[in-house]
Structure formats: C-alpha cells, structure tokens
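One protein chain is absent from this view; the other protein chains keep their places.
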Amino acid sequence: MGEHHHGPAQGITRWLFTTNHKDIGTMYLWFSFAMFLLGGFFAMVIRAELFQPGMQLVEPGFFNQMTTLHGLIMVFGAIMPSFVGLANWLIPMMIGAPDMALPRMNNWSFWILPPAFLMLASTLFMEGGAPAFGWTFYAPLSTTYAAPSVTFFIFAIHILGVSSIMGSINIIATVMNMRAPGMTYMKLPMFVWTWLITAFLLVAVMPVLAGAVTMMLMDIHFGTSFFSAAGGGDPVLFQHIFWFFGHPEVYIIILPAFGVVSQIIPAFSRKPLFGYASMVYATASIAILSFVVWAHHMYTVGMPIAGELFFMYATMLIAVPTGVKVFNWISTMWRGALSFETPMLFCIGFLILFTLGGFTGLMLSIAPADFQYHDTYFVVAHFHYVMVAGAVFSMTAAVYYWLPKWCGRMYNEAMGKTHFWISFIGFNITFFPQHFVGLAGMPRRIPDYALQFADFNMMSSIGAFIYGASQLLFLYNVIATIVAGKPVTDEKVWDGAEGLEWTLPTPAPYHTFEEPPAVPKPAGTI
Amino acid sequence: MGRAFSASSLAFLAPLAAAQNQVNMSPGVTEIGADIFELHMLIMWICVVIGVAVFAVMFYSIYAHRKSKGHQASQFHESTKVEVAWTVVPFIILIAMAVPATSTLLEVYDNDEAELDILVTGYQWKWRYEYLEESGEPVAFFSNLATSQEEIYNTDKKGDHYLLEVDEPLVIPTNTKVRFLITANDVIHSWWVPELAVKRDAIPGFINEAWTRVPEEGIYRGQCTELCGSYHGFMPVVVHAVSRDEFDAWMAAKRGAAVAQTQLALQTLSVDDLMSQGKAVYDSACLACHGAQGQGGIGNAIAGSAVALGDLSSHMAVVAKGVSGTAMQAFGGQLNDVEMAAVLTYQRNAFGNNTGDVVQPGDVTGMKNG
Partner (left out) sequence: MSSLRFSRVPAIDTALKLVTVAVAMFAFVFVVMVPLYNVLCDALGINGKTAGEAYTAVPAAIDESREVTVQFVAINNDGMPWSFSPDTRMMRVNPGAANGVVFHAMNPTEADMVAQAIPSISPSRAAAYFHKTECFCFDQQLLDGQSGAEMPLQFIVDQDLPADIHTITLSYTLFDVTGTVTDGLASR
C-alpha cells in the first residue's frame, strides 16, 4: 500500500480535522484577523468615549472592561495567532519539509483557540461583567476585588497558553528535525531563525503565566494568600511573576515581525540581507536579555535601589542588539535597487515607526524619568508604536508579500498602497499626540480626563477611526484577491524574492516538498 | 469649618488652569523635578540626533537607490568592522546616559531626615491623609473628588479644574522636607503629583516612602496612576504648598476642628443641619454608586429601599460595615459620628423616603457601642 495523496477533503470536516500546515495556517490567519477586528471594535468604543471630556457613551466600569478585553484580544487573539499562522504556512516550505513535525497536535493547537475566545468574550454577558482589571490583571484587583467572570478569564488564559506551548513545541521540533539536507542552521531564512528563538521563549514563559493565573485561582477559590498581605503574601509578588512572563512576551510578539522584515526588505532591495550572522546573534541576545529586565515595568512599586539600578542597566542594554538590527536593515537597502510595492512600504513604515517606539522605550528605561512616565499615555504611545507599527505592520506586509504564493492571485496594488498610506497617517494621528498628553500628565486607563488634554484626545480619536476604517479596506482587498484577483503563476512572484518557498509553483500545492529539495546557496547570498 | 478655611484663604493661590495642549513634561517646582526633566530632555535629544542621522541615511537611500531610476544593486552583505562599530558606539552612549540616570535615582531614594511625615492611603476611590505627629489630636481626613456629577455627565459646564479638584486638599509647608508614607486600603493605587515629580505605588499591607521639598507656594494637582477599579480616573490628588506660618495656622485649625467634631457628637443637631450636612456627605461618598436622586446605578436604589425605610440599626450596619461580596464598602471608618448621623438622616428622609427619622450623633455612638 503506497502513499496515495488525495486533494483536500471537502466541506466543513476538511477544516475541523485537517492536519495540513497550509490549512491550519489559513485558519490561524483568518481567526486572528477576526480577533483583530473585534479588538479593534473595542478600541473604537474606547476612543469614542475619549473623543471629548465627560462621560458620553459608557459607564466607567464598562470602559475598563473594554480596555481589558482590547488588550487581551489583541495580544493573545490577534498578534500571537497571526504569527503562528504565518509560521505554519511558511516554515515547512522555507526549510524544505513536507509539513510540521506533529500535524495532529497542530490541529489541536488551533482548534482550542476559538472556544477559549468565545469563553473570554462571553464574560461580557456574565454577572458583574467582563474582566475589568487591565490586560496585566494585577492582584488584588484581579483576585479579592474581581467580578465572578475572573474564573472564566483564568480558564481562557490556561487554554491559550496550552495552544501557544503546543504550537511552539511543534515549531522547534520541525526546525530541529525536518530541515532538508544541506539546510544548516546558518542557512535558515531569518523568519525561521526568529521563530525558532521565539518558540523557545514561549515554551519557557507561557508556563509562568499559567503559574500566575493558577495562583490567582488558588487565592480566589482555595484560601491561599500568594498575593494577599493578610495571609503573609504580597501583591507585588504577582507583578514579578507576571512581568517575568510579560517582558519575554513582548519579544515573542516582535521577534517574528523582525523575521518578516528580514525577508521582505532584501527582496525589494534586490540585495542580500546585510549581516546575516549578526542578525542571528542579535536576535538571540535580545531573547536572552529579555529574561532579566522584567522589573522595568515596576519602577514605582518600591523596589530597593540596587534592584532598580540593575533593571535599568539591563533594560538599557537591550537597545544595543535592537539597534544593530535596525542598522543592518538599512544597510540592506543601501545601494540596493529599491522598489516600493505594498509589502516594502509596510516594512519601511515599520523601520521608521518601530525605531521611534524603540526610542521612547529607551526613555522609559531610565528609571528616575520613568517616575513621570509610568502609567501615563506616554507608555500607551510607546507600546502602540512597537506593537502596531511594529508587529501589525510587519504582519500586514507579510500578507501582501506571501498572499500571491498562497492563493495564486495578485492583490490590487493601488488599493494596497492606499491601505498603507491611510494606515500610516491614521496610526500617527492616533498615537503621536498620546506622547504629548502622557508627558503633560494624563494617566492610563481612565474614561474621562481633565480639560487640558481635550484637543489631543480628540485628534487621537479621529486618527483611530481613520486607522480602523483602513483595515476594512485591507479586508476587502484580501477577499477580493482570493476570490477574483489576477492570477499569478510565476514561482518567483517578486523578482527579488529568495528562499525555498519561491521555488514552488504558484499557488503552492496542497502538499509540497514531499521529497526534500536540493538546498540552494546560503540564505542571505545571491 | 476646615473646608471653608482652606477654600477661601488659599483661593488666591489658584493658578490659571493648566496649560492647554502641553506637549512636554513640566520641570515642575522641585529640584528633583528639574533634574528629572533635564534627564528626560537629554535622553530625548540623544534619540533625536541618532534618529535624524539614521533616517537621513534611509531616506537618502530611498531616493538615490531606486530601481526605477536605474540604480543597480550592489551585493555586499556583511562587514565585521561595521558590526563591531555599531555595537560599541551605542554601548558607550548608553554608559554616558546611565551616569546621570544613576545619580538622579539616588536623589529620588533619599527619604531620610524628613521634617514632616504624612501617611497617604489610597482607597477605592479617594485618598486619605494623616499627619504623623508625635503627640496631640491626630489630623486626618479624606480627600474626595469635588467635581459634580452634572459636570461629568454633561449637564453642567465643566469647571477649570475639572476632575482635578478635591474637597480637602493636602496642605504642606514650603521649604520643608516632607516624607510621604504611602499605602492602600484595598487594591493597589498610585499617588502622583507631576509638578512635584513624586509617584509611588500604594500597596495594601505595605508602606512605600517618597519625599519632596517644595520651594514655591502653589497648588499642585495629580491623579491616581494605577488601575484600581471603576472610578480610577476620579480620585485626584491636590497639594497646597503654603508658607510655614500658614501651615501651622491651618494645622491648629484642623486640630481644633477635630476636637470640635468630637464635641459636636455630644450635641443635639437641628434637622436642617443634619439634612444639609447629610446631603454633603451623600454627594461625596454615596452619589457615585447610588445616584444623585437615590435612584441607584452600580449600587442599589436608596429611594424606596427596604434598608433606608427599615430598622435604623440595620441601616447603619450596612453603611458602617459594607456588604461583603459587593461593591458596597465599609464606611464606618471613614465617617465620624456626626457625618454618619447626618447621612443616615438624609437617606431616610430624602428621595421621597420621608420616614421622619432624625438620627443624632449620640444615637450613632450608642449603636456603635452596642
């Protein structure tokens, strides 16, 4: 009995039971886009309330539910699954493997996500409302003083964690064991490298998040006092445990985005990535350093000065490998033959705006100055620059870049460029003024504000509506492309694209590299 | 009486409403605030210079190295020298930044040898201040948001200090090292006054320290900066820095008022007094959850409620001890006997309740003690 591959199964069962990395990647990508729109809708509610001083639309308690769910859904439902979807689609093709190492576990990793998010979203309708303690859920606001829905929040986080851990195990097992012969580690495409490192980070820290929420569960239901002073515990312990997860988490969010940019910029510069080895070492350094900087999120908590200084120095240090990466990307462009299709526009937007976010990050790392920045809109501006103009722009670039390979049709370039410009302008109108109001004294997580912050808040809200609207343009472009885009059959859709995935037919067949390919010259060289 | 004193005599100190559309941090009025501001500007300018240089290279490349202009791509792709250079140079710049950052941080942590200690406690959703003195009648009070619900819900025009005004500000003397001992009653809060450059988290069960020395008389406004529940945005901080003489006079008046309150608790108050004071207490402590007309909201309605119309000692028990598992806090520790009597009287007679009950401070003292 030989192997006999049929095409994909038919109907809904295809999607429920698929073990094919392309199908699973597609499901992750659509799921994450739906979550992006849902999280974005909550952001619209937030910005609508903040359009003017005074309470117009929602009650303060509900506003806190919106900010909490916006954060949780964007981080855990939109950004993380979208990059996992990208990993699923691309990693096997980039290393010449037929599929992921553990295909059935791959199916489970995806399918537990929709129920988890359904459970999280359903808390909006529970007695006491959805979680309203911020995506960072500090105790005791999230334990003793939380609404009953907190238990469902904890279960949802556990499920998300299991999904991430399984997905990461799969990625590591695939990259370590299934590379085509000749594909040594130092020939891996940067996207694979960044995901390999990210996957190790995930395996290390998602269990820490699980530990933190389990301790919350025990404090709430089983009489323990991990985070309650009354029983000998300490609310600050929660913060240490959370941020020990939380800081590596933000690198988990950005490293795959770095990998995408490292694939796309060389393609549209028609030039190899500058400093491949440096890029690998810089990524690894960032990952290792990310474990020892967590308390820069806690500078005002009353840490002894030795601790405060240590975390300040370690955090400042992360600027070095991050800077190295930015310099390498620009050196890749330098003296290339540049063209500015939509993926490249988003990558250039990333380069500018992520770097800006990196600068405000450096400012925030300075502990005495942070006493004036902490928990203000300056921080909100910083992390939206790095997460939206960083991770989301990178993800958007990735979709425009690889969509033709996935579905064999080209997107509408004019619409893509329009999407870019409206996003770029809308994003900056939304978030640049937030630096100002933060420096001027506006705290985070407030539904109403003093009058001197009114003009910039109105501006920010208008920008948000513009940025939000442009994502609908993106959605339209993607669907229109898949359904009726101009067919593309060139293997190398983009003339500067390099890598094994660009040696496959377009669209990529359901099963690829069932026989390992001959590995071409090292990634990063022509 | 304490409230009238602070409002009238210090009103002349109120500055113009805070700068509209301020784009930068304020250096504030303290030496350490100025140091922090200088540090902030230094780091920012270094970033601007590096950013301009880096983006200039990139924009030049975008212009000059376009394929559409016929530029041919070079193929160079590594240089160890360059990698070392752009690792070492940023590292050196960081060390240069770390030096002033370290010395400023040491200043922030220098809490010792203060001349005045104040216990700051964060509550959901107000601050409590207690002046820690070796002896004498303790001066302690709550500081509640003074902005009206009508302003917040857009039926009245918003005042200049919308959301940044309180009924009882914290008063401190100028040119005095003041140490703040910061803690919380329930969840984590954070006490921040931007112009004093003081921010410290308030953790239940633990005390944190911070200090300030204010050289200039003035009114300085800040807010809670740690999410603490629904009304996190509605618990401002207002500090009045006044001359040492004024401070001493204010403290004497406060101590006197505390004694007067104790004596008032022994008196019989008129219904009008109880109702008007009761309304004041209701508006500051109850209204946020129970509504301006007692109609309810987050909290149950007071109008027509079984509790407000029922047994008085049960009514007081609810107000004093709260209701476990709900948002109804225990107000027993926050209201003195006069205030408790007044608010109970008000709740039992306002909103159409009309029980005719008149609760005297002495009744409250009696109910508290069995």
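General remarks:
In this document, chain identifiers A and B correspond to the written order of the chains, with residue numbering beginning at 1 in each.
Operating definition for what follows: a contact is a pair of C-beta atoms (placed from the backbone, for glycine too) under 8 Å apart; a residue touches a chain by one contact, two chains touch by 3 or more.
Model, not experiment: these values are computed from the prediction.
Although it is not drawn here, the omitted chain touches the following shown chains in the complete assembly: A, B.
When you scan B:Gly28, B:Pro90, B:Pro173 or B:Pro204 for touch with the missing chain, the hit is B:Pro204. If you put the hidden chain back, the residue from B:Glu133, B:Asp248 or B:Asp311 that touches it is B:Glu133.
Only one of A:Thr174, A:Thr194, A:Ser423 or A:Ser460 touches the absent chain when the whole complex is considered: A:Thr174. Per the touch definition above, the residue from A:Ala48, A:Val208, A:Val488 or A:Val519 contacting the chain not shown is A:Val208. Interface note: of A:Ser225, A:Ser285, A:Thr418 or A:Thr503, the residue touching the hidden chain in the full complex is A:Ser225. Along chain B, the points of touch with the absent chain fall at residues 111-114, 117, 119, 121, 132-135, 181, 183, 185-186, 204-209, 320-322, 324-325, 329-330, 332-333, 368-370. In the full complex, chain A contacts the hidden chain through residues 101-102, 105, 144, 165, 168-170, 172-174, 176-178, 203-208, 210-212, 215, 219-220, 222-226, 228-232, 234, 236-237, 240-241, 244, 302-304, 307.
Please note the rule applied: only the chains that are shown with their structure count from here on.
Taking the mean of the C-alpha atoms as each chain's centre, chain A and chain B sit 35 Å apart.
In the complex of the two chains, the chain B residues touching chain A come out as 17-26, 35-36, 39-40, 43-44, 47, 50-51, 54-55, 57-58, 61-62, 65-68, 71-79, 82-83, 86-87, 90-91, 94, 97-98, 101-102, 104-109, 124, 151-154, 158, 160-164, 186-188, 190, 192, 194, 197-201, 203-206, 208-209, 222-234, 297-298. Those residues of chain A lying in contact with chain B across their complex are 53-56, 59-61, 64, 132-134, 138, 140-141, 144-145, 228-230, 234-236, 269-278, 300-302, 305, 308-309, 312-313, 316-317, 319-320, 323-324, 326-327, 330-340, 348, 351-352, 355-356, 359, 362-363, 366-369, 371-372, 374-376, 435-436, 439-441, 443-452, 455-456, 524-526.
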